[in-house]
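All protein chains but one are shown at their positions in the complex.
By letter and in written order, the chains are A and B; residue numbering begins at 1 in each of them.
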Amino acid sequence: MTIKIAQLSCGTEYSSVQYEIEKAARSVGAKIVYPDVSAADIDEAVKRFGFNPRSPQLKLMIARAAQLADEKYDADAVFITTCFRCAEAALVRNELRRFIQDNTRLPVVTYSFTERLKASQLLTRMEALVTIVTRKELLARERQTGLTAGLDSGSSTTKAVIMQDNKIIGKDWTPSGDVVKSATQVLENAMKQAGVELKDIEAIGTTGYGRFTLGDHFGAKLVQEELTVNSKGAVWLADRQRGEATIIDIGGMDNKAITVRDGVPDNFTMGGICAGASGRFLEMTSRRMKIDVTELGALADKGNWRNAKMNYYCSVFGIQDLVTTLGEGKSFEDVAAAACHSVAEQVYEQQLQEIDVRHPIIQVGGTSLISGLVTQVGEVLGEKPIVPPDSQYIGAVGGALLSSGFL
Amino acid sequence: MSEQRETRLFMISPRSMLTPDQLSRMVHAFGEEAIVKETCYGCLVEAPRETVLRILARVRERYPNEVFSKVRAYPCSDPRRCRAQHGTRPGYAQLEAEWALLSHIQYALDRVDAGAKYVPPKEKKRIPVNDFKKICEVQ
Partner (left out) sequence: MKVFIDPPNSLVLFDLVERFGHEPLSAMAAIQEKVDNLEVDMPPMNVTLDDVVRGLKYAGVEVPSGIRGRLALWGPMIDEADAAIIMDDCPYSFGCVGCERSNLMVKYLIKRRGIPALHVSYPEDDEQAVNFVAQTKEFLEGLQ
């Protein structure tokens, strides 16, 4: 079955990225389609939508969205994309995303591109759209059964979890090195803790950047992108399998913000162009402050970010700013708080604008252990996020939980 | 296809009594080596440029002011732009809008052939604010 992803876009053909979009879709077994519209449809749709952009292609996007909302055109998922730095398109992109969500049950992802976009950057997003459509029943799974393992091969760390009868019985993590070696090491440690052997494990689920390599190596039953797997892990750990929630995962290389309804993602954003909005920024800050990153959070909670003003947010100049502030005699606590605040603010500005934040907010991933960052995310969003126990293991837990669906 | 390839779209004005079927048959009957594809608005013709221009001249001779034409970038049935693959082409709404306009253009060409000249229209000006104020006050 080929999944039809309806593309609502402006500028892709003239930016030389249309081919890359279609390539990404094809590689996950999907096909890009455009809902049919006539000139009369455009007039009517724009009037009904109520936002009348000057650019004709944006009007066409609106008309295409209306076709989907009215079920006049059959698609399985929606990809909304426009040129980076175009204000008019950014407004339409976000409002159309909201319109699609209000009027359909189709999963949506939005993206703003530059001419440098490559298919690989879209792969995880496209794969997640396809997963949501094709694995609805699997994603609805709320309990883990049997004895299963989850492996999460991330850009910074590799995690393993062993689960039995809906409980975590073993877990371990290590900084990522060689994909297979790191995973083997954490899996062995987790198995030792659980008192089980590899032959006892009934199914393995892999996720993260190294998922395909690990999937092949361990003969995994489930090899799935981290957007859907992490959100399952997050709602399981936070015991929020029903109703709505927003999951925020500030990773080492990219951030994910996912909204879920009954544990199934329906909209997500994934950022990865700015180190200033990632866990890497906090790692670098700690290194410059000559402290361990695990100490940063507690320090930050004692400080006040307003005392250490930063003029830049990027990982080069922003950290230089912090060092200068230290030189001026500001406290370590204030500087640590400023670093956490900066990351929280950047995640908010760069990503959370693209989704409608639903409550509660569940913060997960390794960086959720940095309490100062969670505090600052709470301050920026006006609501303190829930950090479930074992929050750094979401991917591995999701992998173990979902792979038990294959038993 | 060679550099010479030209794909041309012939569109019939809505005021004309000519049908796409008649137009396509006529072009076929010219006996030129060309691909002729009947469409809802008229027809598409594809051939080396010189052939297309000969066909254009003959269509113009026969129906001077009711058949319009422009070149099309993509060859006939190009999968990159085929409607069956992706839905309507980006220029589809434009063609619809132009088709409606052709009725007036046909009339205008007939009139210009009969000697009608350009008359600069009276320039529209906004009324001075003070005048507008007075009108509002009266109301």
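Simple rule for what comes next: contacts are C-beta pairs under 8 Å (C-beta built on N, C-alpha and C of every residue); 3 or more make two chains touch, one makes a residue touch a chain.
No experiment lies behind these values; they were computed from the predicted model shown.
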Sole contact to the chain not displayed, among A:V28, A:L60 or A:I168: A:L60
Residues of chain A in contact with the chain not shown: 10-19, 22, 39, 42, 53-57, 59-60, 82-86, 88-89, 113-116
Contact footprint on chain B, counting only the chain that is left out: 1, 3, 5, 9, 11, 60, 68-75, 78-81, 86, 90-91, 93-98, 101-102, 104-105, 107-109, 111-112, 116-119, 121
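The working rule: only the chains that are shown with their structure count from here on.
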Centroid spacing, where centroids are CA-atom means, of chain A and chain B in whole angstrom: 49
Parts of chain A lying in touch with chain B, wherever the complex brings them together: 13, 32-39, 42, 56-57, 60
Footprint of chain A on chain B - complex, ascending: 86-88, 90, 92-93, 96-97
